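Below is one structure, written out as structure tokens; comments come after it.
Omission of a single protein chain aside, the complex is shown with its protein chains in their original locations.
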Amino acid sequence: MKFASILTAMALLTGVVSIQTAAVAADFPQRPVQTIFPWGPGTAMAADQIIADAIGNELGVAVTLVSTPGAGGTKAFKTAMARPADGYTMISGWVAPLVSAPASGKADWTYEDFTPLHSGVAAAFAIATRVDDDRFANFQEMMDYGKANPGKLRYSSGTAGNLPHKVMAKALKAFGVVAQVVPYKTDGEARKDLQSGVLDFVFVNPGAYMADKDGYTIGLVLSELPAVKALFDGADTVEDMGIDIGLTGLGPLGWTWWLVHKDTPTEQVEVLQSAMSKAMKNDAVKAKLSAIGWTPLEWDHQQYAEIVGSVSTQISGMGDGLLWEEEQIKKLRAQ
Amino acid sequence: MLIESITQGFALFATPLVVILIILGIVFGLLVGAVPGLGPLMGIVLILPVAINLQPITAMALLLGIYVGGSCGGSISAILLRIPGTPLAAATLFDGYPLAQKGRAAEAVGVAISSSALGGLIGGVILITSAPILAIFARQFSPPEFTMLAITGLVAIASVSEGSFLKGILSGCLGLILATIGTDQISMGYRFTFDSHHMLNGFHLVSIVVGMFAISEMVFQMMGKNLTAKPNIPIVRAEFKSVLSVLKNWKNLIRSSLIGTFFGILPGAGGVISSFAAYAVAKNSAKPHEKYGEGEVGGVIATESANNATCGGALVPSLALGIPGDPIAALLVATLLIFGFYPGPTLFEDQPEIVGAIFIVYLASNVALLILGVLLTPLFVYALRIRKSRLIPAILVLCVVGTFALQSSIFDLWAMLGFGLVGIILRIVNYPLAPIVIGTILGPLLENNLRRSLLLSDEGYWIFLDRPVSAVLLVVNALLLSWVAWSTIRKIRSPDSKQEDPA
Partner (left out) sequence: MTFTRQHVEWLSLILFLAIVAIVFQQISTDLVKQGIAEGDPFHNAAFFPRAVCILIIAAVLIRVVTLTLQMRQETIVGDSVAAKDLRWPFMLVCLFGLYLLFLDLLGYHLATAPFIAIAMIICGDKKPIPTILYSVAVALLIAFLFEKYLKIVLPGGMFAINIPW
């Protein structure tokens, strides 16, 4: 069949064109760099998009986010690790899949299995109640009610078992309150059901609070940092209420640290590290991130082991509020 | 609230890219509508992967353009070839083709395009006025109400699908099961993932719909004879004065558009039913000198205004409740979900500018349909001459590249091929595919809200009766189900049960 030879010629034709063009630029990067992002779209993706665009400007190629949600963020890590370690794949290493999942045995890596580029953003969170909820004068009263009526309060952190859930469960344990968690795919849906009156309290981050300050009463800020207290307009912090959640500093916060596969060649890693450092020092980038409720972080790759190591120790050692909550609920249901 | 959302939305709309994509969408929609076998659903399925890589409003501009253009394009081939390009245009054939035979083809096409655009605009006005009201009403909806609404949507789509109700149920169940694959959103456990990280979030919706609809359709097209044939059709030019002849029949236009919008709002009904209903009503209220079925302009006005008004109607429950009534609306809802917007009352409250922009994009698409449709008629006639042998390979490559683009995953492509094979089997024996799409999208909504309701409730399933709206919806669902079950049993028992699967 004469088509066979023509087809070969055709494949070669397009092939040669492409190989030649590929060989012209020898330095890294020659094509768009992809960042595996572990969640669906939302404010976290918006923040990472700002960072990706800024890195792209430094590198001179497009930096795209590939949203790969699933399994509490671990699908993204597995996807990224299955790709060639050539510097063309970065990971936005959110604390949940990076530290929290390994701590609860849901992933078989540690934070030391990745090469760090630069820290990204962080957001603290708080417990919010409904503004028109007139059953309780303040958050302490709601907790007193919860203690007297185990299992009657309903709350949500968005996804079950996420970091906010862990921290909220820990705080509830400190109050001695057994409440039923109601999971939602996103915290946005949970906030809607707080407003429609079926939930008693939810987790809220600064971005969502800033967007609708009149919509929430902040009951408890889950951090002892003064900057975080200020973000929530001076509401009571765990420290103010005398609650110990076993986490300090970056520990109870949601944050991301951008990473690459450990086998990525040093030259590529250095190019990416310096591009991201420059991007994160850019004032316009910082302003954009702050405007949507995220705090830009300034630690570079050298501080990774120290900072993330300390968070990792805290999270694995915080004791499981979730386990306690589950046992208590189980006991209640058995009654 | 409405004025604000529209003015804020206008800022999102008024960019060159959005306008260009509306135009591209309309042109592409008219093309896929005109080419027999494709249609607006297929057009949206093919462009979905591209759209997901755009910004939200630009993506909606492209998709709504295809929806609007595709709902009209089928009339061109119905009038000229006597083959409705889409089932939506099947009723247009009754009077459109006789008109063409009388030498009035240009007029018929012009009237079809004008009444589509005007009907679409009337549907748009109803959309803009009623969706925000429904959204305000739905603000108090919580998991029990959404559980019941999801059931309504599923029962409705299964019962009105072509083929039998049983097959509709089976298709819907397939969609529901596909939706459970991956990480369970309540317990965070893994279901049916077979320890593969590819499966941790289930199959991507796009690889399901592209496989089921596009791949299977291309293979079906191969069954046809003469794939290299070029139909010889004379070029037709439509004129803007057709608008006047449509407006002269304003009663018919408004009545048919209202019928179309009504069927659009109803879950499950859709454009085919609405165009036949509008045609029947128009025929019944015809004046003695109007001879419907022999080339009466009124017939084309009725069907085409109705099926485009349906688009506006279908967007009402999709945007206000997040419950889509037909597969196209389901894909539009899915697109918004992928962008992180949750259609429903929250969207109207938190992101009114997105709602406003969608309203404006929808209205603008219909205006663009009128202008482009009339100007470019020769192009669409030319498209009818494209050889299948060139179309099929190009569409297959587009499916591959588009699906790959979503997550840069070869696994998604194999999944797409697998769903293509399943789609072929199901289509051969007339399983409706629409319930699969609706099932995949409503599945998580149903399951998660059901389980959330039970977690919220202190007394188990009684929560569905304790809340008044949920109780009413529960009764509606029960009535709907028993009516469908009764009519199915009667059909099986009746002697002509072999007519159940028309070939």
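Of note:
Order as written gives the chain letters A and B; numbering starts at 1 within each chain.
Just so it is clear, contacts are C-beta pairs under 8 Å (C-beta built on N, C-alpha and C of every residue); 3 or more make two chains touch, one makes a residue touch a chain.
Keep in mind that what you see is a predicted model, and the values were worked out from it rather than measured.
Residue B:L455 is the one among B:I83, B:I254, B:L455 or B:V476 that touches the chain not shown.
For the chain left out of this panel, the touching residue among B:I323, B:L426, B:I441 or B:L473 is B:L426. The chain that is not drawn here is touched, among residues A:P32, A:G176 or A:G249, by A:P32. Touch with the chain that is not drawn comes from one residue among B:I20, B:I235 or B:V401, which is B:V401.
Seen across the whole complex, the unshown chain contacts chain A at 2-3, 6-7, 10-11, 13-15, 17-19, 21-22, 24-25, 30-32, 34, 62, 64, 88, 160, 181, 183, 329, 333. Listed by residue number, the positions of chain B touching the unshown chain are 50, 53-54, 166-167, 169-170, 173-174, 176-177, 180, 184, 186-187, 189-192, 215, 218-220, 222-223, 226-228, 387-390, 392-394, 396-398, 400-402, 404-405, 408, 410, 413-414, 417, 420-422, 425-426, 428-429, 431, 446-447, 450-452, 454-455, 492, 497-498, 500-501, 503.
Here is the rule we use: only the chains that are shown with their structure count from here on.
Distance between chain centres (mean CA atoms), chain A to chain B: 36 Å. Of all residues in chain A, only 34, 40-42, 45, 66-72, 74-75, 78-79, 82, 152, 154, 159-161, 180-186, 188-189, 192-193, 195-199, 211-212 touch chain B in the complex they form. Taken together, the chain B residues at the contact with chain A in this complex read 139-143, 182-183, 185-188, 190, 197, 200-202, 338-340, 342, 345-346, 350, 407-409, 444, 448, 452, 455-456, 458.
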